[in-house]
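Handing you a structure now.
All protein chains but one are shown at their positions in the complex.
Entry: chain A
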Amino acid sequence: MSETKKTGIVTRRTILKGTAATTGAALIGGTFPMHFIKNAHAQTFRGDPGSASSVKLGFNVPQTGPYADEGADELRAYQLAVKHLNGEGDGGMINTIKPLQLKGNGILGKKVEFVTGDTQTKSDAARASAKRMIEKDNVAMITGGSSSGVAVAVQGLCQEMGVIFMAGLTHSNDTTGKDKKRYGFRHFFNAYMSGQAIAPVLKDEYGTERRAYHLTADYTWGWTQEESIKAATENIGWQTVNTVRTPVGAGDFSQYITPVLNSGADVLILNHYGKDMVNSLTQAVQFGLRDKMVNGKQFEIVVPLYSRLMAQGAGDAAKGILGTTNWHWSLQDEGSQAFVKSFGQEYGFPPSQAAHTCYVQALLYANACEMAGTFAPWEVIKQLEGFEFDGAGNGPTLYRAEDHQCFKDVLVVRGKQEPQSNFDLLEVVKQVPRAQVEYPADMFGGELGPYQV
């Protein structure tokens, strides 16, 4: 069905006459100017740009708090995406993602504008900020975030409000599992995939006779990552000595690290992210954990979710540490290269994985609108569901319709011993193929909810 905009230049009578014809034309034409048609069955939706010449997107990222570094990089990526969508700059991944209908003239001919907000990595603040974007700024889509707690909270709000949420960096299984929503989409990988990807590497590197001690960020992401990594490592024969929850943004982890020394564990698994991970890893190394021999083996530290920004923050402590990432700027495929090039030209340094996923999300949303020929969210959702594409840096990728999770290759990385530059901190150990990290859609339960709210 075609979607309409209010203009007031067409009378009701002409609509009745013209509806059949225009609908037919809509089906055939595809790219005709929408704003000349008025449909008797028009449905209103939030964020409808109407006849305005621009469309607004809401970038809701942490600008303060433990994930502020990621948030800043996400915002850079979004601004770059807006440039590319509006046909400025070199176009970045618009030239490499296939299939893509974007023409560099905004979305559906409307110039892309944006508003920003600070999630503070708090559910309350993030929802308030998202509400402001929806109610005051009339955004067509909200995207961003660097915490699963926030992603789940904002996704719930967006479902209620009927505005599409393109999740940024969120790694909890719950985001597209237990708490999945019809209006929420995630390009980033999740904790289960991390576990599946890293376990074989851990087995090769550290053997099957290991005793693991988990320190876990105390919220949805930490919980599901602990669960997934525990399951995956126990699968290769490891034992789990203890799992300890630590508050987000704790700063000082020494009280949690001291007991590790006497627990008999020989691997420390840090289910931390952002500044938390920088602090806990640095402190663990300062406590001399990695110089110890336990049970006749070298003590090891593993960080299941790794990023270049964190390796940068942790400095020497990150050398030799294994982990997984969604993407890394050193990848040699065409899409990654194009993105790294335009990001580098704009800001002078390579993008992080958070920037990558946010950039891709913005383009995918824009493309889905083009494909649907409307901003009506239920039509855009149908375009995103089951969308298959390539050229965004992770090989052939599928946006699974059943849970709105993207399936693509996952990287296992290690902190470089001799980095060439400030940014060349991780080396890719293995590119784990998509097939190895796939799982049935109903594994984590949850209900998507209705298309129209």
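Following the convention adopted for this analysis, a contact is a pair of C-beta atoms (placed from the backbone, for glycine too) under 8 Å apart; a residue touches a chain by one contact, two chains touch by 3 or more; residues count from 1.
As a working rule, contacts and distances are computed from a predicted model.
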item: "Na(+)/H(+) antiporter subunit D", "XdhC/CoxF family protein", "ABC transporter permease" or "Succinate dehydrogenase/fumarate reductase iron-sulfur subunit" - which is the UniProt name of the missing chain; value: "ABC transporter permease"
item: From A:E160, A:D252 or A:E427, residue that would touch the chain that is not displayed; value: A:E160
item: Option from A:A52, A:A128 or A:A441 whose C-beta touches the chain left out; value: A:A128
item: Touching residue (missing chain; options A:G91, A:G344 or A:G449); value: A:G449
item: Residue, one of A:D218, A:D390 or A:D424, that touches the chain absent here; value: A:D218
item: Hidden partner interface residues of chain A, rising order; value: 63-64, 68, 114-118, 122-125, 127-129, 131-132, 135-136, 148-149, 152-153, 156-157, 159-160, 218-220, 245, 247-248, 447, 449-450, 453
